[in-house]
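Complex shown without one protein chain; remaining protein chains in place.
As written, the chains take the letters A and B, and residue 1 is the first residue of each chain.
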Amino acid sequence: MNRRWYALVAVAALAALAAGTLSPASGQSPIVVGASISQTGRLAVTATYVHQAYQLWVDDVNAKGGLLGRPVTLKVYDDKSDPGTGAKLYEKLIVDDKVDLVVGPYSTPVSAAASTVTEKYKKVMVAPMAAGDALWKRGYRYLIQTLTPSSLYYIGVVDLALERGLKTIAFISEDSEALRVATPAAADRAQKKGLKVVHNEYFPRGTTDFSAMLTRIKALGADVLVCGCYEPESILSVRQSKELDYSPKLLFAGHGAAVPEFYKGLGKDAEFVLASDHWDSRMKTPGNAEFVERFKKKYGREPNYHAAGTYGAMQVFEAGVRKAGSLDQDKIRQALGELDLATVFGHYKVSETGGQIGKTSIIVQWQGGKKEILWPGETATAKPMLPAPAWADRR
Amino acid sequence: MPRALLVGLVLGGVGAVPLVANNYVLSVLISLAMFTGLAYAWNIISGYTGYLSFGQVTFFGVGAYTAAVLIIKLHVAWPLASLAGGVLAALLSVPLGWIMLRLRGPYFAIGMLGLSRIAERIAFAWEPVTDGGRGLYLPAVLDLRAVYWAMVLVVAALVGITSFLDNSRFGLRLLAIREDEGGADNLGVNTTLAKLQAFVLSAFFPGVLGGIYAWHVSYVDPVTAFATQVDLTAVVAVLLGGAGTVWGPLIGGVTLSLLAEFLWARFPFIHTALFGALVVATVLFLPKGLADAFRRRGWLAPGRAFLRRLAARQAPLEAAPE
Partner (left out) sequence: MLWEPTLWGQLLIHGVMLGGLYGLLALGLNLVFGVMRVINFAHGELVMLGGFFTFWGYTTLGIHPLVALPFSAAVLFGVGWVLQRFLMERVLGGQPMAALLVTFGLSLIIINVGLLVFGADIRSIPVVSGTLRVAGFVIPKARGLAFLTAMALTVATVAFLRWTALGRAIRATAQHPEVAITCGVDVRRTRLVVFGLGAALGAAAGSLLMLILPMDPQSGSLLILKAFAVIIVGGLGSVAGGLLGALVLGIAEVFGSFFIATVFGEVMAYVLMLLVLLVRPAGLLGIAER
C-alpha cells in the first residue's frame, strides 16, 4: 500500500514537471516572433550580436507603432549550434508557444533541420544567416534567403588577384557546408581565368595547427593564399603564415577576418589581410549609418555582419508582413517573393525557390586599422594595397 | 495483476501518446526515448559488465551514417535502413571489441573515447561516402508519430533484454566480470566471449537509434553524429537512475531528459550551467542512482528476482541410497 502511494506521488511529480515544461504559453495580443540563437556550441560567437540585432529591430518597430498595429515581442531559445536541437526548437515555437512569425537560426546545418519543421507547418521562415545553396534545391516553398549565396563568397578575391597579375593560388578551407560551395566556386573561376591552383585542401573544424599545410604552400610559392575560414582559423592562418615566414602577395582569410576581434587578436599583423564580408558599416545602404549609430548607442559597440544581417532580414520580414497586410503565411510568402528592396544589409531579391539573387558579398582589406572595401568596384572605398609587403619587411 | 497484462497496458498507454500529444511534445519524447535507449545500451557494457565506455557514440554515428547513405543513395525505407545501421555497428563492434576489451578501467574508457574521435575524423575524411563536413541531407520527415513508435519499440526491446539479462546466467557472468574478472576467469567463465557479447549488444542498439535519429533530424554531419556529449549524457542518465539495474536507465533517462528540457525551455541562457550542477549533484548525492534509493525504500524490488527465487528454493532431500 505504502509503495503504491509513493509510486503515485513520484508519477504525479514527474507529470507535473512534464506539464510545466511542455505546457504552451498563454495567448497574447502582441505579435510574437520566434527565433533561435546559438548561445552555446561552435556558433556561440555569433549569438550576442544576433540577439542584440533582434532586440534592436523589435524596439525600432515598436517605436514606430508596432506591426499591423500590434506591439512585437521576441521569443528565443538556444539551439546549441545543433541541428537536432534546432528542429525541436522550432516545433516548440510553432506548436507550443504558437508564435506568429519564425526567423531562422544561424548557419546552414541548423537551418537545414529547422526549415524541415517550418516547411511542415507551412510557416514562412526568413533565414538571415544560411548560405548553403543546397538548402534551396530541396523544393521547399517557405524558406527565404537573405544572405549572399555561398557560391558568391570568394569570387571577388580571384578578380582582385587577376587585376594584380598574380599567378598562383592556394586554398585551405574549413570543411563545412557553405565553404564546400564557396571554395570550389572560387577555384573554378580562378582556373577559368588563368590562375594556377597549386593546392586545395579542407581541414576539419577545430584544427589548431596549420604548419604542415602552410609549409607545403610556402614551398610551392603560392602568390595568393585563400583561407576559407571563420574567426579562430582566420587568426591562426595569418599568425602561422608570419611564423613560417610565408608572405603571400595576397592573404585572404575569409569571413573570420572581417570582424573587429580579428584585428584585436592580431594587432598590426592583421594589416593588408583581405577578408570577405557580407556588410560594412560604411556601405551606403538605406538607413545604414543610423542603424550603426543606434546599435552603438544601445550596446556599446559597432555591429558586425551577424548583427546587420539579422537586422536586415527582419526589415525584409517586416516589409513582407506589411505588404501582405496580415499574418497569413501564404500571403507573406507571396509578398516576400515579389519584394525588391534595399535594407541596411544590402539588396534583397529572391528567385522562385526563395534563394537570394540580389545580394553580393564584398571584399575588404585592413588598411591602417580600418577595413576598406575593395570589391565590387562600385562600392570601393580605397585602392587595394597589394602586393602585401613581406613579413620581414614590416616593422 | 498478471505481468503480461501490466506490460501490455503500459505499452499501449505509451504507444497511444501520439494520439493526444502535439509535435513538440513528441519531439521531446523522441529525444527522451533515444537517450533512454542509449542509456540502456551503455548499461549493458558498463553497468553490468563494468567496462565503462566513453565511446559508444561511435556506433551511434556509424548507424546514423549507414542509414543516411542507404536512404539517400539506395532509397531504402528508413526502418530497414536503421536496422541495417544497427547491424553494421554490431559487425564493426566485433573486431573493435576484440581489440579494445583487452584494456581495463580508465584505459578502456579513454580508449573508447579516442575511438570515437577517430570515427569522427574518418567521417570528415571519407568524402565520397559521407560528403565530409558538408553532411548528408535526408528527405524531410512529416510524421513524427512513426519515429516516436520506432524509438519506443527499441527502448521496449532494450528493457526486455535487460530484464532477461538481469535474470539469466549470462547476466551473472557479466556481473562476475564486473566484480572480479580474474576470479571469474579462474572459475571457468569464458570472460572474453561474455564481454564481447555484451559489447556487441551495446553497439547494435545505438546503431539502430542512430539510424532513426538521422531520419528524424533529416541531416547528419560528423560532429553531431559522433558528439562526445551524447555519450556523456547517456552516462549521466544511467548514473542518475542506477547502473547495473533493469529500471535504472529508464528512471534516469526519463528524469534527466525532462529536467534538461525544462531547464532549456525556462532558462535559455544558463541551462548548460544548471545541467552541469545537476550532474554534480547526482554524482555527489546519488552515487548509486535513484533505483538504489528506491530499492532501499522498498519501492522497487531488488534485481535478479528470478535467480533469487531460484536460490531460495529448498533443495529436495534425496533418500540415502540403501
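Rule of thumb we're sticking to: a residue touches a chain if its C-beta (ideal position, glycine included) is under 8 Å from a C-beta of that chain, and two chains touch if they have at least 3 such contacts.
Only a predicted model underlies this, so the values are computations on that prediction, with no experimental measurement involved.
Q: Of A:34, A:84 or A:232, which one is in contact with the hidden chain?
A: A:232
Q: Considering the whole complex, which of B:14, B:232, B:259 or B:293 touches the chain not shown?
A: B:232
Q: Of the residues listed, B:68, B:83 or B:109, which one is in contact with the missing chain?
A: The missing chain is touched by B:109.
Q: Considering the whole complex, which of A:59, A:261 or A:372 touches the chain not shown?
A: Going through A:59, A:261 or A:372 one by one, A:261 is the residue touching the chain not shown.
Q: With the missing chain put back, which residues of subunit A would touch it? List them for me.
A: 39-42, 44-48, 172, 175, 201-204, 206-213, 215-216, 219, 231-232, 235-236, 239-240, 242-245, 261, 264-269, 391
Q: Contact with the hidden chain only, please: which subunit B residues?
A: Its contact residues with the unshown chain are 52, 99, 102-103, 105-107, 109-111, 113-115, 117-118, 121-122, 124-125, 228, 232, 235-236, 239, 269-273, 275-280, 282-284, 287.
Rule of thumb we're sticking to: only the chains that are shown with their structure count from here on.
Q: Quick check: how many Å separate the C-alpha centres of subunit A and subunit B?
A: 37
Q: Taking the touch rule as given, give the residues of subunit B at its contact with subunit A in the complex, in rising order.
A: Residues 22-28, 31, 121, 124, 132-135, 137, 140-142, 213, 216-219, 221-224, 254-255, 258-259, 261-262, 264-266, 268-269, 271-272, 297-299 of subunit B touch subunit A in their complex.
Q: Under the touch definition given earlier, write down the residues of subunit A that touch subunit B in their complex.
A: 2-3, 6-7, 10, 14, 17-18, 20-22, 39-40, 42, 76-78, 82-84, 87-88, 91-92, 94-96, 109, 112-113, 116, 119-120, 134, 138, 174-177, 180, 202, 204-205
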